[in-house]
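Missing here is one protein chain; the remaining ones are kept as they sit in the complex.
The block that comes next holds chain A.
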Amino acid sequence: MARIVVDVMPKPEILDPQGKAIANELPRIGLSGFTEVRQGRRFELTVEGEADEQVLAQAREAAEKLLSNPVIEDVVNVSVAPEED
């Protein structure tokens, strides 16, 4: 079994109201060092067997077609997760 991680982030030019709300909250719990927060999504796709190039290509297609909306989001990472012990 292998796991592929897909990370999706809002495009830099798109306001991220959720990230902004989180950034406003941080000082209230005493963490004032952060100037900006942006909130994205992480997907984990599991396959039987090896995560070969063909599987990665399918994961990239899934990321572009379904997991993200290219109008507002960028797929910033599609990679094989390191194996856990």
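Everything below uses one rule, namely that contacts are C-beta pairs under 8 Å (C-beta built on N, C-alpha and C of every residue); 3 or more make two chains touch, one makes a residue touch a chain; residues count from 1.
The criterion applied here is as follows: contacts and distances are computed from a predicted model.
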Protein that the absent chain corresponds to, by UniProt name, given "Multiple sugar transport system permease protein", "GT2 family glycosyltransferase", "Phosphoribosylformylglycinamidine synthase subunit PurQ" or "Cytochrome c oxidase subunit 2": "Phosphoribosylformylglycinamidine synthase subunit PurQ"
Hidden partner chain, touching residue among A:M9, A:A51 or A:L67: A:L67
Hidden partner interface residues of chain A, rising order: 10, 13-15, 17-18, 21, 66-67, 69, 71-72
